[in-house]
Every structure is written in structure tokens, then in C-alpha cells.
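Missing here: one protein chain of the complex. Every other protein chain is in place.
The letters A, B and C name the chains in turn, as written, and every chain counts its residues from 1.
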Amino acid sequence: MNFDLSDEQKMLAEQARGLLAERVPFDRLRQLIDAHAEWDEPLWRELGSMGFLGANIPEEHGGLGLSELDLAMISQELGRANAAIPFASSIVLAADAIRLAGSDAQKAEWLPKLATGEVVGCFAYAEGPGDLLGSRVRFDQGKLTGTKHPVADAGVATIAVVQVGEALALARLSQPAVTRTRLDSFDQLRPHFRLQFTGAEAELLPRSGQIATLFDRAAAQAAFEAVGAAEACLHMARDYAMERQMFGRPLAGYQAIKHKLADLAVAVEMARSNAFYAGWAAADAHDELPAAAAAARLTAISAFEMGARENLQVHGGIGYTFEANCHFYYRRERTHAVALGNREHWAERLIANTPGSQTSKMSRGAA
Amino acid sequence: MNFDLSDEQKMLAEQARGLLAERVPFDRLRQLIDAHAEWDEPLWRELGSMGFLGANIPEEHGGLGLSELDLAMISQELGRANAAIPFASSIVLAADAIRLAGSDAQKAEWLPKLATGEVVGCFAYAEGPGDLLGSRVRFDQGKLTGTKHPVADAGVATIAVVQVGEALALARLSQPAVTRTRLDSFDQLRPHFRLQFTGAEAELLPRSGQIATLFDRAAAQAAFEAVGAAEACLHMARDYAMERQMFGRPLAGYQAIKHKLADLAVAVEMARSNAFYAGWAAADAHDELPAAAAAARLTAISAFEMGARENLQVHGGIGYTFEANCHFYYRRERTHAVALGNREHWAERLIANTPGSQTSKMSRGAA
Amino acid sequence: MDFNESPAEAAFRAEATAWLAANAPRHEIPEGVMLDDVEEVVRGRAWQRALYDGGYAGITVPKTLGGRGGTGIEAVIFAEEEARYNLPKGPYIGIGLGMALPVIGKHGTPEQIAAYAEKTLKGELTWCQLFSEPSAGSDLANLRAKAVRDGDSWIVNGQKVWSSWAHRSDMGILVVRTDATVPKHKGLTFFVVDMKTPGIHIRPIRQISGASDFNETFFSDVGIPDANRIGGVGEGWACCMTVLMGERLNQGGERGGIETLIAYAEATPRGSGTALDSGSVRLALAQALAEEQASKSFQARLRTMVSRGENPGALAGMVKLAFARRYQQASGLALELRGLDAMAPAEGDARTREIQHDYIWSTVIRIAGGADEVLRNQIAERVLGMPGEVRMDKDVPFEQLK
Partner (left out) sequence: MDFNESPAEAAFRAEATAWLAANAPRHEIPEGVMLDDVEEVVRGRAWQRALYDGGYAGITVPKTLGGRGGTGIEAVIFAEEEARYNLPKGPYIGIGLGMALPVIGKHGTPEQIAAYAEKTLKGELTWCQLFSEPSAGSDLANLRAKAVRDGDSWIVNGQKVWSSWAHRSDMGILVVRTDATVPKHKGLTFFVVDMKTPGIHIRPIRQISGASDFNETFFSDVGIPDANRIGGVGEGWACCMTVLMGERLNQGGERGGIETLIAYAEATPRGSGTALDSGSVRLALAQALAEEQASKSFQARLRTMVSRGENPGALAGMVKLAFARRYQQASGLALELRGLDAMAPAEGDARTREIQHDYIWSTVIRIAGGADEVLRNQIAERVLGMPGEVRMDKDVPFEQLK
């Protein structure tokens, strides 16, 4: 048994972290917000040219053919850097959807371009407040009708994978029957859009029943993203507390701060452990993925929530200024907590996939 | 506006507290446990002879005719002392049930004896695990059939008020068609019993529809009991921490302990504030009682739970010994948390009685 | 226990209600209108003048200072009735009445009282607070801005932060270090300063909410006459305590009501029902609501104490501590139960935007006016009598501290 990342994975993470530290200092994020930018395009191009975007796309489709756990190293570092690129939308969701549910022709057409970043995809599921998956958008005779919102990263996307009931449809966004409206996003570094389809041309991805698996796989990546971000919050808070003097000694010497950050450190390690397991299950143990992904998502949300809130709290008043860096995570965290389904959603999935419970037996019987 | 106890109420509480401090030192509780006693009978007799038991029973029925808020002073002090008497069973539940739902004849027969403590009543509602109110015990042609368990204090009771569907029946326990079996109670100072009725003679209390009100009124008293107990835990923990030296200074000087007890102090004051309001509503504002009682119960459970757990934690290893006094509250607290309905039950009642919500409108429409 | 008002209180409420009905409407800001801050201050001054003329400016302010000399309960009653109108009241008025006036009244000379009290009550002087510094927040006595005596004046240099509305204030209350050779809380002196004095430079702080309600204020060789000194040289700490004690009693609980979140959950579709059908949502919101109710009753208890002349002290911090946590948790939960839509609501969804704002503003509530950790310390020490923190800086001259 070896429950650790491989040396190659550690190296991949380190490489990504180094690059991002250089390209995405916090001032860069402030610039992007001030410019009302939709993304950090140069970063996207660079990651594409270095092969990072295609990490887990099969080699036959122009990717590196690495595992989900390798991809997770990139997710984790993007979370840590709070980078403003459509990685989750395009790679973790759109490309993976095509890979899971698409025809050979669809894969051949889109995966190579998604792998290089030349084409950006987005993934449309919500239809306003409430349920995770929308129920009103229709696909009929090759045409999509209805409204999806919010949809992350739709502004820079060439294609959208659109959830329609149990099915997934693929549409180009440049056609006249598609209207994109940028919404005012709480997370200023992750723009969301309204996508209105008025009889837009689209094609189905032929394999249905893949949505739950797609979300499980995305949940594993999101868990790594959250671990990276929560750890960034932990370190930021620790470093600030070490520096800041309060009543003649470092803030970090006060038990209230020590214990707060110790609890956060535990939450981060718990989230990391579940993320490891979910990443491994995504790559190598598909049967275990539903429970592993649900557990990973629950602990990741808790850790990042605590990290985002308490990091700002430790900073005190300065943490409330735009010049400080706490707010990037404070906003991103809520986005993380609701994208792909909130705690309640994943709690249901975990209970349903827990051996021994009747609920589980029933669900599995029905599945 | 005057949101405080009256001087008379404060004096009543002080009087009860003084008496209990003298009669119920913790060693007395240990004695009772070792003797496997069903109650602290001398204490009961003394409280009866002093009029405490009949505090809120109308004067025409032999009580003092005081208000529910006056009665609450006694509940609070009994909670603080962790006394082993059937006050909640006999006064707060059985006598109040007869008062709310009984006929004039029933009131005249039982209330005077309950007021002096000469007769002890118990109140039977649960029927095993699960729902708050049982649904299987039957009343038919003057006879009770079925099993109620657990029933607190049934061993020393002369009569039981038995919930049967929406109705309440009154039965004497000395008849052959009633079997009492003492169960092994988690709270060693509050014995519980199984009451088996095999065609036992009983009579209905004629006014139906009083059960919810009975529980609301009992919830207000339970909230005061919990406030007394939680405050006892707070003070016990504080005093121990002030005394105990750790690494050369008092344990009470460590921020982890200070903040733990500060949070507990806040919880106690919040619970007290809601208890005040619920006690006042029980006496003077019946319309507001359902929401006030529910809120009081929710904050009381939280405060006592925190108090019972963290008091023992502050004591460290010594807290785990029978010689220390933390365990009385640790066991009593869980009993408090489930008797009269758990948090979920009262959360439902609060939401249903919150102005503005549709749920509330529907419930009130239906009521 | 009696929730009914005493006859005197009821009479006061009737009188206040009538006066407000006659005077408040023409000062109201219409729903949906956003004033710029210059205009808002103009309107605020006018309303304050109307209050003064009506005898309702500074209800608890002693008559000797020009106030009404009323009771705490009367102030609460008036505030409740006043809150029925959308009137221009903000820090530009509140700081003068709630902070400047008490400190000048208690520590000022008769000349100072004459110079400032009535004008402040009339809305002719607006005030800002110049206490906090980048390195002096919870540890206020750690401040570094300093004043050096120069004949009949003091020359002030340094930087202050978190001064609300400083750019629209006539005057500031200021505390600075005048002696670095004594322990830190002993070397402070308190001043009032005319904000138009040369050398004062005000820069808005960009906040994470996007707004800039707060400022940084820089002092470069700013001359302040010694006549503006409040209290003795080196007695600034006591003046600060007067100000901060006044602040503590008026906190918590205005925003973020739980009932609106219950309605929000019920307005959020889920399956064939609403998000309020979820047992976990119901339990969490019910617990928050129960605590909110408790806070209201607790505040009523505190007011009862105040009306008797008792000082609730650190008990008052409990309301704020509980509110701050509940405010962040409940607004965070509301966003979560709403789903992805909460992160980018439709254009007309003002409710979600308000909750987003609450979730951000809650971070300030947890920090300003006594951070969570500071309040817990105060409760442990002052309510429970537990020992103070180990202090490394207490008897050390300020200049020798790191």
C-alpha cells in the first residue's frame, strides 16, 4: 500500500505551482477585476501550450493521457492561486462530458482543440434558483430551446455542453439563436452568463446516463481545487499572524488564533485525504467513486469555508480591504460551495452509496 | 417595559436555591445513586410542605395560585441542583394536564393532592423509539390497553396521565391491570419505567386538543431547568479552572478555556432570555407561547449540551470520576434533550409559528 | 416582567409619534433614491436641526449640554418610531452624538462644551473618528501617530484608518501618542481637530464590498491648538474608553433578520416544493431564529438594566458576538441553499444581492467594534472573572516595544 502522490505527481504540482506563483500574483487578480476581464487569457494560452490543459485527455485525442489524479494536481494549484481561467468549465466538465458521453466523431472533433485550449467549452446545467439540474430547457429535432443560467465562463467559450433532462447536448455559441448575457457575479474572477437558446442548432452526445458520473468526477477535481485554496488561506493566515504584533507579542502566540488555525489545518488534511481517495477512485476504482466523490466534496466544502472565513477574520480590518488578498478566496469559496451541488446534495449521494443502509440498497437496486 | 424577574421572583428563586444547596449537596446525589433510589423522598416532602410544589396551582385547588414564571424559578433551581424528584412529571406535566384538560371534578379530586405532593403523578407519552407521541395505546369503554415506555417517575406515582391519540386519560397505577417495570435509565437520578396497561380502568380528561399547549408550557419550564443546570456547569467549570494550575498558571488564564466558557456564558444568557420570554408568554401572552416555547427549548438544549460537555472537558480526567460532579449533568442533559421532543421537533414548531412563512400560514390555517 | 410601557413611557411614545408624523415626512429619502454623499450630509444636517428644534436631538444628552436629558428607554422609543421613516441618519451624525459629545461632555472644559455641544446637536458640526491605525486595531493602545508640543500648538504626524465619512466631516476626534517613553496606554492624548486644517489628507479605502465607506487619513505636520486638547496630556486612553463604552451598547441585530431568510428559502424552488422543505435547512434556520429571538429578549433585559441605572458592561458584547456569527452563518447558508444562482442572480433579484452583501458585510461585523476574540476575552474576564491575558507590553515604555 502506498497512499501518497507519486513523485511525478508531486513534481507536476510543483511545476504548476511555480508557474502560477509567477504568472498570477495577487496584483494580477486585482488588475483582472478592475478590467472587468472575463478571464486571464495569457495564462490560459500558456497552460495550453505547456500541455497542462490536456493532462487527462487521451493521447489519441491530443492530450497527455495522464490520470485523473495527475489532472488533480493542476486543479489543486489553480485553486491555490485562485486563477481566473475556465479550467473547470472547459476541461473538468465540457471535455470530460464529451469524453464520457460523446461519439467518436465528437471526440475527434473537439477533444484535441479543448486539450490545447484553442477551443474553450462551458457546461450549462442550472436554470435559475433551486435545483442543481434544470428541467425546462428542451431539445427537439436538433434544436435547443430555453434558458440556462448561470453558466460559468460562457463568454469566452466556443461550445457549450448543455444538460437537457438526462441527456447532454452540444451547441456552438456563435450562432444567432444563442444569446449570451453577462451577469453580475459574486466571484469577480469567475464570470457567469445567461445562455438563451431560441431554437439553436445542437447535437446530442449519444451516451446518456453519464451526468452523475460526470459530476462525481468533477467533484473530485473540485475537492482538490478547494484543498489548494483552503491551504492557501491557512498559510496566509498563519503568516500574517506570525508577523502581526498584538499587545506586545505575535498574534500567532494567542491560543484563540493557534486553535483556530489548528482546526483549519485538521480540516485541510481531512479534505486532502478524501480528495486523494476520490482522485484515485476516479482513476482506478470506479465502483468506489460515488461515495468517495461525495465524501471528498463534503470535507472540501467544510475546509474551504472555514479557511475563507477565518483567514479574513485573522487579518482583522485589513482583511476587509481590496488591497489585502483574503477576499479573492472569500468570494470564490461560496462559488465552490454551490457549483456542482451543495452540501445537502452530496450528503444525499453519500448516504445513498453507503453500504448497509436500506436507502443504499434501494438506490442501488433501482440504479 | 420591564424585562426582568420581579423582586418576589428573585426572592423565590433564592429561597429555593438556598434550600436545595443545603438539602442536595452532590454527595446526596451519590448516595441516591448507590441506593438505586427512585427519588429523593424527604426533599419532595419538604418542598411539598413549604408550598413549592403547588406554586402555580390555583388557590381554589390548594395551590399558591402563582404564575408560570414563578413556577419557573423552582424549575430553574431544581435544574441547577440536579435534584432527584418527580417535579417535571407530577407538577409540570400531570397536574398541568389535569388543569388544562380535566373536568371540575377531576381537578377537585387531584390538584389539591398534587399541590401538596401527597400524590405524585406521572405523564406517559412515548411508546418506544421514534416519535414523540405514541400511537398504539388504546382507550376503549373506560379501559386502557397497550404499553407506554419510557415513563419517568412512574415508580413513585399514584396516577398517570396517559396520552392516547389526541386525548389524555387518567389512570390509577395501583390496580392489577397496570404493570410497572423499572428500566435501566441513562440518567441515574431520573428513573424510567415501562407501564403496561392490560385493560386498566381509566377516565378521559374531557377537554381534548390540549396536548400541544401542555408541551409548550412544559417546554418553558424545561428551558428554565436547563438554564439552571447549564449555569451550574458554567460556574463549576469556571471555579475549577480558576483553581487548577497548568504549566505554572491557572487553567482559567488560557484563552482556549476563557473562550470556551465565554461562548458557554453567551449560550446561557441567550437561553435565559428566551426562557424569560416563554415563561412570560405562558403566563400572560398565550398567542405567543408556541413560538416562544420552541425558541426557548432550542436555545436551552444548545446551552445545556455545551455546558454538560465542556464542563467535563475543562475538568480533565478528574471529571470522568464518580467522585467529581460533572457526570450528573452529563447524563441529565441528554435526558433533557429528548424529553418533550428533540431539537428537530421544536424547530418544526418554531418554523410553523413564524409569521410570514407560507408554512406558518398553512399551519395556522389548518389549526 | 411587564412588556407594557409605563404611563410615562406610553405618553412619550405618543408625543414622539405625533411629532414625527408632523415633521419626518418632508425629510424622508424616497425609496430607491441614492443620494451622493454630499447631498446626504446636507439632508442629514437638516433633519438633525429639525430634531433639535423639536427637542429630540440627543435624547439622553444632559440638559446642561443642550440635550433633552431623557432616559435610555425614551431614546429607544424615539429610535423605534424614527425608524419607521427613511431618514438621512448616518455616521456623519451618529459619531458626533454618540462619541464626540460624550467624551467632550465628560472630559472637556466648559469652553469646549460651549464650542461644540450645541452645534453638534443642531447638525452644524459633523464628526469622524480618528482612532485606529494600521498597527492598532484590537490593540488600540499600540497606535503610532504622534503629536509634539510646539508652543500653544501640537504638531501631528501619522496615519489613521477606518475613519467613516472623514471626507465629509467638519471635525474629528483624534487620539495620538504624545509620550513614547512611558508604557503604551499611558502616553496618549486626545484632541478634536478641524478636518480642514492644512496637512490632513484623506484617501478612501477600497473595500472588498466595492464600496468606500471608510478612509485613511494622513497627518503631515498638522497643527492643532492646545485648546483642542480634551482632557489632560497623557489621559487619552481614558477618553477613548469613554467613547468605546458608548459604542458597545448600540450594536448588533439590525440587519440580516432570520425571518427574511426563511421566506427566501421558501421562495427557492426545490423539486416539487421549496428549499424550506429540507429538514436540514429548517433546523438550521430555526436555530438561528431562536437565537435571534433570544438576542431581542436579551437586549430588552439590558435596556431594563440601563433604565435602572445599572451598567451591563461586557454583557452587551454578548449580543454582538452572537449576532456576528449568526449573521455570517445564516447569510452563507442562504446563498448555499439557493444553489449556483446565488452566485449570479438575475438582474431583478434584489434579495439575493442583499444576502450577498450581508455575507460580505458580516466579515466587518466580526471584526469592527470588538472582534469576536476580543469580545470573548472581555466576557471571560469581566463577566466570569477569569484572568487577563499575559501582557508583555504593560510596563514597557512604548519606544522599547518591537
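As a convention for this text, contacts are C-beta pairs under 8 Å (C-beta built on N, C-alpha and C of every residue); 3 or more make two chains touch, one makes a residue touch a chain.
If you're wondering where the values come from, they're calculated on a predicted model, not measured in any experiment.
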{"item": "Chains still shown that are in contact with the chain withheld from the display", "value": "A, B, C"}
{"item": "Omitted-chain contact residue, chosen from B:17, B:327 or B:349", "value": "B:327"}
{"item": "Absent-chain contact - pick from A:43, A:122 or A:295", "value": "A:295"}
{"item": "Listed residues A:69, A:233 or A:339, member touching the removed chain", "value": "A:69"}
{"item": "Residue of A:39, A:276 or A:304 in touch with the missing chain, whole complex considered", "value": "A:276"}
{"item": "Sites on subunit C contacted by the missing partner chain, in the whole complex", "value": "278-284, 390, 392"}
{"item": "Positions on subunit B where the hidden chain makes contact", "value": "125-126, 128-132, 149-150, 183-187, 190, 192-194, 245-249, 254, 256-257, 305, 309, 312-313, 316-324, 326-327, 330, 334-335, 337-339, 342-344, 347"}
{"item": "Footprint left on subunit A by the chain that the document does not show", "value": "1-6, 69, 234, 238, 241-242, 249-250, 252-253, 255, 257-259, 261-263, 265-266, 269-271, 273-274, 276-277, 279-280, 285, 291-292, 294-296, 298-299, 302, 343-344, 346-348, 350-351, 354-359"}
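Assume only the chains that are shown with their structure count from here on.
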{"item": "Rounded Å distance, subunit A centre to subunit B centre (Cα mean)", "value": "50"}
{"item": "Sites on subunit A at which at least two other chains make contact", "value": "254, 256"}
{"item": "Contacts with two or more other chains, residues of subunit C listed in rising order", "value": "373, 376, 389"}
